[in-house]
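The structure appears right after this line, and notes come after that.
A protein chain is absent from this complex, but the other protein chains hold their places.
Letters A and B mark the chains as written, and numbering starts fresh at 1 in each.
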Amino acid sequence: MNLSERFTDTNIPEHPEKATLEGKNKFVGFWLFLGGETVLFATLFGTYLGLRHMHGTGPTAKELFQLPTVFLATMILLTSSLTSVYAILAMKQNKIRAMQGWFFITLLLGLAFLGLEIYEFNEYVHEGHTFTKSAFSSSFYTLVGFHGGHVLFGCLWLISLLVRNWSRGLNLYNAPKYYLFALYWHFVDVVWVFIFTVVYLMGKVG
Amino acid sequence: MGFYEVMKKWLQKGRLVPLFAMMAFMLMGCGDPTISTLNPQGQVAKDQYSLMVLSIAIMTLVLVVVFLIYIIALFRFRAKKGDDSIPKQVEGNHLAEITWTVIPIILLIILAVPGVYGTFKASAGDKAPKNQIDLKVTAHQFWWEFEYPKEGVVTSQELVLPKNTKVHVELSSQDVLHSFWIPSLAGKTDTNPGDGTKTYTWLETGKTERVYKGKCAELCGASHALMDFKVKVVSESEYKDWLTNMKSATAKSTADTAAGQKVFKQNCMSCHAVGKDGGNTAPNLTGFGDKERIAGILDHNKENLKKWIHDPQKVKPGNNMPKFGGKLSDEDIDAVADYLMSLKLK
Partner (left out) sequence: MSTIASHKKRSGLMDWLTTVDHKKIGIMYLLGGLFFFLIGGIEALFMRLQLIKPENDMFVGETFNQLLTMHGTTMIFFAAMPILIGFMNCIVPLQIGARDVAFPFLNALGFWMFLFGGIMLNCGWFLGGAADAGWTAYAPLSTTSAGHGVDFYILGLQISGAGTLMGGINFLVTIINMRAPGMTFMRMPLFTWTSFVASLLILFAFPPLTIGLFQLMFERVFDANFFNADNGGNAIIWEHIFWIFGHPEVYILILPVFGIISEVVSTFAKKRLFGYSSMVFATVLIGFLAFMVWVHHMFTVGLGAVPNSIFAVATMAIAVPTGIKIFNWLFTMWGGKMKFTVANVWALSFIPTFVMGGVTGVMLAIPAADYQYHDSYFVVAHFHYVIVGGVVLGVFSGLYYWYPKIFNRKLNEKLGFLNFWLFFIGFHLTFFPQHFLGLLGMPRRVFTYLTGQHWDTMNFISTIGALMMGLGVIVLAVNMLISISSKYKVTSGDPWDGRTLEWAIPTPTPEYNFAQTPLVRGLDPLWVEKSAGNKEMTPAEPVGDIHMPNGSILPLIMSIGFFIAGFGFIYHHWLVAGVGIGIGLICMLLRSVIDDHGFHIHKEEVEADLRGVKA
């Protein structure tokens, strides 16, 4: 089958993302990349854990964090992970419109999450929790900001993916691309679960 | 002849024994007793030295075995001219492979047990035991501040301690990382900035009265190489006298040095202190006339002192003292130098 030939319902492979050597390479390579990303975030978490009580004259985590907003953000991101799962399920059944729809919802949820995060950071800055305030604030913004940067990059990636392939259907060339995006999105989501626990819940408890 | 036969022959003939003896002899008493780790004078350094000797001995044994096999293989298994035959392709040998896994493990255990014991012995808690001299070391770019908190005495660059004494040392830094090292008395400990990362160590002065050399052992800027200090180990009574004199010392002057003192008060005392008066951001100059070195590095004489005051950057690049040549007249610098050289404790 030609790389750019549209799948039909009968000839679509069971795992379109791994049907070519290139696809397999991307699949394995991306998993490895996520392994590296895990260490990257682990380093950020380590730094944050080492410095989270060093708030100096700035507000403490307990004073600062508003759990309702963060909980809402968590729900939004978890849901977006679910919608990306639906998108990939649709892809495997060659339901291109359904896949695009689910990915579109994923994108909207991602943007909503980013909006909430910007709102949240803005609030914190007004309470005196600026980037340069203390070791706590620097490590907080770096950790959460790195995650936010990952969400932003994911949104840009998804937009370019959807726009480029809007009317092209699915084929051996673009199926791995959608799949990798979904993998990435799940990873970003998992990192957020850790941020929610380690930064916000532990910050509230003590 | 196989590998095992060769080894057996060498071990039986006891050829390894003299080698060890020779090595231990070679290392003993090596170098200058005021700065060599191989010529330790205090108990802390002696303990560290014995660990070094043990590890060197075991490692020499390893080297001898490896070199022996290597040299034999190198000479015996060369391709002869014209011999195009293929040597036997050996996959491995379980007995041999187990041997060279197990023997190193045993050697490492022999090394690790005293190693870990020594590490625990060398570690100091954050509290000094009673009746022990308590010392606070603060490192600065590029000088050392020594405080005797129980006595309320502060000095710089030259540490004075009684002989046969164990000292509990608390270390920190005012700026970047440094490391406090007196090779003949004790291994090094880093000084870290901030209250949360203070470090603690032991220092034992040994039985000889002598001036030991101390070094900064962590890259700390342009004059890292010049951040030397001295440890004067003196008798118990001398130490007592020194403390008394340090406590009572004031910024006194005679008719000859009154002019110099005036210049000093106007230009230097915002940073430097003499006795209780003056700032604390630069070395305390009490008893300056008795010191071993100027700025820790130059020979102690008036010419060098003038050179230093004239342009400290030329002596110790990157240090924080401003240049006084051009700011003060040559006469004023001369007067200050006279004044400082006159600051003797006795």
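Quick note on the criterion: a contact is a pair of C-beta atoms (placed from the backbone, for glycine too) under 8 Å apart; a residue touches a chain by one contact, two chains touch by 3 or more.
In this text, all values refer to a predicted model and were calculated from it rather than measured experimentally.
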{"item": "Residue of B:176, B:243 or B:345 in touch with the missing chain, whole complex considered", "value": "B:176"}
{"item": "Residue in contact with the excluded chain [from B:121, B:240, B:276 or B:302]", "value": "B:121"}
{"item": "Contact footprint on chain A, counting only the chain that is left out", "value": "2-4, 21, 24-25, 28-29, 32-33, 35-37, 39-40, 43-44, 46-47, 50-51, 54-56, 131-139, 142, 156-157, 160-161, 164, 173, 177"}
{"item": "For chain B, the residues touching the chain missing from this view", "value": "3, 30-32, 35-38, 45, 47-49, 51-52, 55-56, 59, 62-63, 66-67, 69-70, 73-74, 77-80, 83, 85-93, 96-97, 100-101, 104-105, 108, 111-112, 115-116, 118-123, 171, 175-177, 179, 181, 183-184, 186-190, 192-201, 213, 215-226, 297, 317-318"}
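One rule holds in what follows: only the chains that are shown with their structure count from here on.
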{"item": "Centre-to-centre distance between chain B and chain A (centres being mean Cα positions), rounded to whole Å", "value": "51"}
